[in-house]
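Every protein chain but one is kept in place in this view of the complex.
For reference, chains read A, B, C, D and E in written order, and residue numbers begin at 1 within each chain.
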Amino acid sequence: MSKRTAVYRKEHFNAAHRLHNPAWDDATNQRVFGKCNNPHYHGHNYELVVRLTGTPDPETGFVYDLKVLSDLVREKVTERLDHKNLNLDLPEFRELNPTAENIARVIYEILRPEIEPALDLQVRLYETERNFVDYPVA
Amino acid sequence: MSKRTAVYRKEHFNAAHRLHNPAWDDATNQRVFGKCNNPHYHGHNYELVVRLTGTPDPETGFVYDLKVLSDLVREKVTERLDHKNLNLDLPEFRELNPTAENIARVIYEILRPEIEPALDLQVRLYETERNFVDYPVA
Amino acid sequence: MSKRTAVYRKEHFNAAHRLHNPAWDDATNQRVFGKCNNPHYHGHNYELVVRLTGTPDPETGFVYDLKVLSDLVREKVTERLDHKNLNLDLPEFRELNPTAENIARVIYEILRPEIEPALDLQVRLYETERNFVDYPVA
Amino acid sequence: MSKRTAVYRKEHFNAAHRLHNPAWDDATNQRVFGKCNNPHYHGHNYELVVRLTGTPDPETGFVYDLKVLSDLVREKVTERLDHKNLNLDLPEFRELNPTAENIARVIYEILRPEIEPALDLQVRLYETERNFVDYPVA
Amino acid sequence: MSKRTAVYRKEHFNAAHRLHNPAWDDATNQRVFGKCNNPHYHGHNYELVVRLTGTPDPETGFVYDLKVLSDLVREKVTERLDHKNLNLDLPEFRELNPTAENIARVIYEILRPEIEPALDLQVRLYETERNFVDYPVA
Partner (left out) sequence: MSKRTAVYRKEHFNAAHRLHNPAWDDATNQRVFGKCNNPHYHGHNYELVVRLTGTPDPETGFVYDLKVLSDLVREKVTERLDHKNLNLDLPEFRELNPTAENIARVIYEILRPEIEPALDLQVRLYETERNFVDYPVA
């Protein structure tokens, strides 16, 4: 019998952002966030990897149909974030600093209700090839 | 003293397959598996990552000699699967749908008896750069 | 003023094929093409890079709108080849051996009439990360 | 004796931009540039590859010291573009649409006077892994 | 509220090494380590991924500022290992065989005291794209 298996689907989006805490003055924001605080924004090619963990269905051999997962992630996540300014265009980041950690959590919270509870969900977000995060981690 | 360490070896193979459940009629197969059900098959460059977890031998500094692991994976797995039609050429998939989940499990079951029990074994299989699976997952 | 500029768009498709010359007997096919001659086929994740060379339009700054190029390549090429058996499903390969060289030429010949003659066209096709071809080359 | 040799150095920068022709009305900009015209900007992880072609110096074996080239590209190009909004922060793009084609040409024109004339210079710019340009092309 | 999150920073260094156990005779070293035992050394482009796991700071949105982590890893690790001969230039490997497993552990032990204890630390080291290790693993 099959043990638990994780399946992964990788998607991407391109977005502008700036790191900024509106509760702080400009000098503090500049000191903490450096060039990431540029008021005119900068941007990234984000790579998003969604992981679902469960047991394959014996009839299909799928933990989750990755074509369906791709369509779900595109509809709920990447169509909302792609070619957007995260600070200005996404209500989730009105009050929340769009660090990779916080973007990953927002994406997790969008997807969690869409996936059946029996499957564990984890999000990996690459801000660059060299900076990335996982959410949540046990 | 050394804690537990995981070592990884990546190998590859190229194979044809189709997704198909012989217990279903053609319309159901087509509806569920879509273009992956093409009766003439399609194919992939599979990337296989084998992970062994244990404690390094104090004399060699190895958890497992990765040259030996590479030779083992080639002999037992990739020479059997490379340039093959998984549905037609591999007895393991006569009755089992060759999804990435099931291929990873079959590879795990081939390798598990070849590796000493003290070492944990996990298989990651990339069907494409954007679709991949891990087996087993705790 | 702008000099000539090349623009590139990368797409992908997954297909099965076998190398086979129907004018030869089986022993010759087996000797020349080895495991690539498997009568049950094998397959690849093909990566296709289309290059257009010309001068940017001063109004748009584009040599060619890469979104339009992506749509064109998907409509004319990858929707026809993706998840197909090149030997059985594509009339172009009834008589033509689907080597990377020949697949690249067939793709070039599909796309050439779709692109204005003032732009030079070249196709790069990756059969694997380690085997690839360019067509045509000056 | 050594023939002509090309040497390459790859650097990166992250920037925001939007595609926009100020001579056009908003409807035309939206129709031509689509989501790339978002007035709030979006962004990319740009990868920049600089190629110099010449003959290796017999004493050093270098066409050009790639450490020196890296420092030059960082000082003249990536420190000016990294974590910037290309439309707002770079005077070169006040009147020039920051397409990949135009960014590559601007980078070429910054670097050309810094490199001895005997060496040919070409710039490749990746806007994403799947969209990229070369400037100039013979 | 945010759950535990992992953040990753990838750095690199290029080094020479040989695998050798000074307690063994030459024939045993040659038999066990093969061409990795070459007395004149060979080398690698090592890729190092440092993972920290914790809860994001509500004010910054960071588990750890990845720019600070990059500076720390460069100062403490890659400036000491880059363009070095691990066996001859690093006192840590006078008595310890520089396998990937042991290099990862040495890097972990250098970094562990530099990172606050509330954050979990793990090191991944790629010796090549196909051979890599994680330390420690639960």
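Throughout what follows, contacts are C-beta pairs under 8 Å (C-beta built on N, C-alpha and C of every residue); 3 or more make two chains touch, one makes a residue touch a chain.
Just so you know, these numbers come straight off a predicted model, no measurement behind them.
Undergrad: Going by the stated contact criterion, tell me the shown chains that border the hidden chain.
TA: Listed by label, the shown chains it touches are C, D, E.
Undergrad: Among the options D:L66, D:L88 or D:V137, which residue touches the chain absent from this view?
TA: Counting the whole complex, the residue in contact with the absent chain is D:L66.
Undergrad: With the missing chain put back, one of E:D26, E:E59 or E:D89 would touch it. Which one?
TA: Final answer for the missing-chain contact: E:D89.
Undergrad: Residue by residue, what part of chain D touches the chain that was omitted?
TA: Residues 2-11, 53, 56, 59-63, 65-67, 70 of chain D touch the chain absent from view.
Undergrad: List every residue of chain C that touches the chain not included in the displayed model.
TA: Here the touching residues of chain C are 19, 21, 23-24, 32, 34, 96-102, 104-105, 129-138.
Undergrad: Take the complete complex as the reference. Which residues in chain E touch the chain that isn't displayed?
TA: Chain E touches the chain not shown through residues 12, 14-17, 35-36, 38, 40-45, 82-85, 88-89, 128-129.
Note that only the chains that are shown with their structure count from here on.
Undergrad: On the document's contact criterion, could you list the chains that touch chain C and likewise touch chain E?
TA: Where chain C and chain E share a partner, that partner set is B.
Undergrad: In terms of residue-numbered contact pairs, which of B-E, A-B or B-C coincides with A-D for over half of them?
TA: Duplicate interface of A-D: B-C.
Undergrad: Report the inter-centroid distance (CA atoms only) between chain B and chain C in whole Å.
TA: Averaging C-alpha atoms per chain gives centres 29 Å apart.
Undergrad: Residues of chain D touching 2+ other chains?
TA: Touching at least two other chains: 129.
Undergrad: Among the chains present, which pairs are found to touch?
TA: A-B, A-D, A-E, B-C, B-E, C-D
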